[in-house]
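Note that one protein chain is taken out, while the other chains of the complex remain in position.
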Amino acid sequence: MTTTDYDHVLVEFDPIIGLETHIELGTQTKMFCGCSAEFGAEPNTHVCPVCLGLPGSMPAVNRAAVESTIRMGLALNCSIAPWSRFARKNYFYPDMPKNYQISQYDEPLCSDGYLDVTVMTPEGPQVFRVDIERVHMEEDTGKLTHAGGAGRIHGATHSLVDYNRAGVPLIEVVTKPVVGTGVLAPDVAKAYVAELRDLMRGLGVSDVRMEEGSLRCDVNVSLSRPGEEWGTRTETKNVNSLRSVERAVRSEMIRQAERLREGERIIQETRHFNEETSSTTSGRSKEQAEDYRYFPEPDLIPVAPSEDWIAELRATLPEIPSVRRARLQQAWGISDFDMASVVNAGALDLIEQTVNSGVDEQAARKWWMGEFSRIARDRGCELEELAVGPAQISEVESLIASGELTDKLARTVFEAVIAGEGTVAEIISERGLKVVSDDSLLIAAIDQALAEQPDVAEKITAGKIQAAGAIVGAVMKATQGQADAAKVRALLLTQLGVSE
Amino acid sequence: MSDIKPSVMDSDLTRQSAATLATAIARGEVTSEQVTAAHLDRIEQVDPIIHAFLHVDREQSLAKARAVDTAIAAGEISSPLAGVPIALKDLLATRGIPTTCGSRILEGWKPPYNATIVEKLEAAGVVFLGKTNMDEFAMGSSTEHSGYGPTRNPWDRERIPGGSGGGSAAAVASFETPLAIGTDTGGSIRQPAAVTGTVGVKPTYGGVSRYGIVALASSLDQAGPCARDVMDTALLHSVIAGYDPRDSTSINAPVPDVISAAKSADVRGMKIGVIKQLQGEGFQVGVLERFTQALDTLSALGAEIVEISCEHFQYALGAYYLILPSEASSNLARFDGMRFGIREGDNGQNSVEQVMSATRERGFGAEVKRRIMLGTYALSSGYYDAYYGQAQKIRTLITRDFEQAFASVDVLVSPTAPTTAFKIGEKLDNPLAMYLNDIATIPVNLAGNCAMSLPIGLAPEDGLPVGLQIIAPAMADDRLYRVGSALEAALVDQWGGLLIQEVPAL
Partner (left out) sequence: MSTLDREQVMHLGRLARLELSEEEVVHYTEQLDQILGAIASISEVAAESIPPTSHPIPMTNVFRDDIPIAGLDRNEVAAGAPAWEDNRFLVPRILDDPA
């Protein structure tokens, strides 16, 4: 789809979006049993009768998960319910050991909050308030691996189940319908999820490792003509990165607009997001929708947080993101626009950490917002997913300061680091990436270049100093960029006996 | 005390009470191995007729008994039941021991863990004889709904032993074991006790851990003791009761002193309420006759008898048959042939949905499927409020009836079951008639109170046992034993022994 297609949507329609985000909490143990919630263990080694759903087993609620949820609710400006219950959501699926999920239904722990998110526009940063409907607790499912059919569910001959993730605590954050975002709907969706992620990290309730699938988003989109009733919405399931959230909203807006324009109706259904094509495909329709037969979980008793407990948890909340952003912006002395760009790029934490590791603010911002952002864009990934971080930047920056690397060499080093070719030190030594500082080597290279371009040599000697660039370029080329260009120029002029 | 030694050893060990056996074992007059062997012999002899057991492992039981003997000799176990054998309802998860819940769907399954009460019994040196038969997943009042064939009532082999815990009650009544564990969701301990002339208690909800007991209806289920007299019942109750952090619905409070209460045998000054709604229509004449006599006895013992009306009990059965199937339909969803138990229809082509459906279709019996369907319906969107929601409100009203009653009386009484044991097959095709068996026991489960069934004689018209139900408020389980022990003592005086001694020889 071209941008023209997208812009065209907005001529006729207003988008309404809604997001349901599931995030795994970073507790030591699972939601309802003492099994380790650690990621990446050997299959079916973090399991017990409870999380395998064996007959007779019973759930017991993890206090830390409840506290994390309450803290998240408070940070999202929600009311904390004085009385809240777990409910069973009944449906059969082989990744769910009990064939019901313990979740919350009509009595969530937190409700009615909001989150302000900032989006970059050509006119400058713009703040949107996303209203939060509810925040509740539930348990994750196991992991399916499909055998045959190229690892996909369709065409597979059978599937294998690892229940290590079954029962890991999740919080689900559901927004109210977000209206009035217009053309910015995809950006608002993305900024919201990024803000949610940062909030959870800031609270220390989860480190939100998106590459491990610990954040999953369901994206609701509908279109309406101005002044008319809201259209039928679709729900695109399991959109698992910031970039995909943005693209899912965008592609679903375009798809719906095309259908509506052709006089067709939007079907209420769930859809799947295809990462490769950036488009959504049809899933389960409302007619086929499961009847989840929710009812209060009889194996558990209500959660009724006292005011004292809530106050205690409120006291543990760290600086809220907007206050922190204002503080950092001032410390770094950057404009609103630059700050918004940093936030939008998801680079705030990374830059702060880089500055904290001793790199100056400008250099930190230059790397993250320049070279690294370009690489992330090319790769279609988030900055944090790049295999480079504050430690490497700090290492490289000190080599630049001591004259051992140039900016250009540093870029080469980072490219290799990100490509996984080794550590900074390994790459420098293996490729011999060092500034050529031996004058005799440089003078030899200058002599060679002068011999090859006698006409240029003459011009310089005749006073056309601007012609020196050609010789400097040749020397840089000969040293494979490992020389300091300013130094080469100075040596050249000395060699020819000219002064500026 | 040396006079006891010859008496116990000379007698048939299977005719002794658990208390007597425990004392004799503690004194070294007899070993747990001897006691266990005697009961295993008895099982071998009579179980082909009674079919109370689904699983017995003689060598394993004897090995366990020997280990307990060693531990007792070393002074490592001090419990009132050390060395005494027990039978476990097949609904309790027992590590490495087959656990079927009376269902074909679990055929051959050996749990990799133990129920909390199984651990408590092991720690108390109680020796497991085997697993007892039951209505499949505890759904039934006759044990005819077992996937492994019915259990027979030792009083009349053509009759049912009650249910769902008919296996446990029949095993106790036929002297195959002095003790058994049952579970009671709507009367499954008490009604079998009543129709087999034994004693059974449904403790207060939350009084005994449910962890490891395969759930039928989580908000109603409660495990409890089965025995032949009130003291044995109290001893077993005291061993299995108590707080368990693995069961979030378990009550974190001291266990009522049921042993002292069972010793007290004193009802003087107690006020006993007779529930108006649980007599009369639908109750067998002989049952009511024995019930009235028992009230007279209690009165003669110094209790004050008053009539109490519980207005909402008429709705209890309806509420129960919505709440139970609803919770059961969800609890039984995990039986899908994917992680444990049998799997049907997996030909490499069928989808997971087809295999799950085939496994459940063939693994579950008719009554289980009927209730799953009913519960699925009651929880469906559009029906929830009218069915499950309304049933939960009725539950509140029944709880209020009890609260009001206990404001003026110490305990309530009624016949445990409306009739004596009926014939095998008689009600099998009539689920509604079957459900009526639990009319007197169900209100207690809905409110979470505790109750006991105690034998009070034989119905004149059929010579079959009749049970009295004693109901106390939550966490006042000791009152059951106080009233039960007093009435039992008076009846033993009248009869010259326990009613169970009258059971025909097998």
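Order of writing sets the labels: A and B. Residues in every chain begin at 1.
Methods note: a residue touches a chain if its C-beta (ideal position, glycine included) is under 8 Å from a C-beta of that chain, and two chains touch if they have at least 3 such contacts.
Just so you know, these numbers come straight off a predicted model, no measurement behind them.
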Can you list the shown chains that the hidden chain touches?
A, B
Full-complex contact with the absent chain, from B:L13, B:I72 or B:L446
B:L446
Any idea which of B:A65, B:V355 or B:V503 touches the chain not displayed?
B:V355
Residue of B:W155, B:Y321 or B:Y481 touching the missing chain in the full complex
B:Y321
From B:T132, B:S146 or B:S219, the answer for touching the chain not displayed is B:S219
Considering the whole complex rather than only what is displayed, give the residues of chain B touching the chain that is not shown.
109-113, 204-206, 219-220, 245, 248-249, 251-252, 312, 314-315, 317-319, 321-322, 329, 333, 336-343, 346, 348, 350-358, 360-361, 364, 369-370, 372-374, 376-377, 380, 383, 386-387, 389-397, 399, 431-432, 446-448, 474
Chain A residues touching the omitted chain (full complex):
27-29, 33-36, 42-49, 51-52, 60-66, 83, 85, 91-95, 141, 144-147, 153, 156-163, 237, 270, 272, 283-284, 290-293, 296, 298, 300-305
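FYI, only the chains that are shown with their structure count from here on.
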Which whole number of Å gives the spacing of the CA centres of chain A and chain B?
57
As the complex stands, chain B meets chain A at residues 91-93, 99, 101, 106, 111-113, 115, 210-215, 217-219, 245-249, 326-327, 329-330, 333-336, 338-340, 348, 352-353, 356, 376, 379-381, 384, 388
So, in the complex, the side of chain A touching chain B is made of residues 48-49, 52-61, 88, 90, 92, 94, 97-100, 157-159, 161, 291-295, 298-301
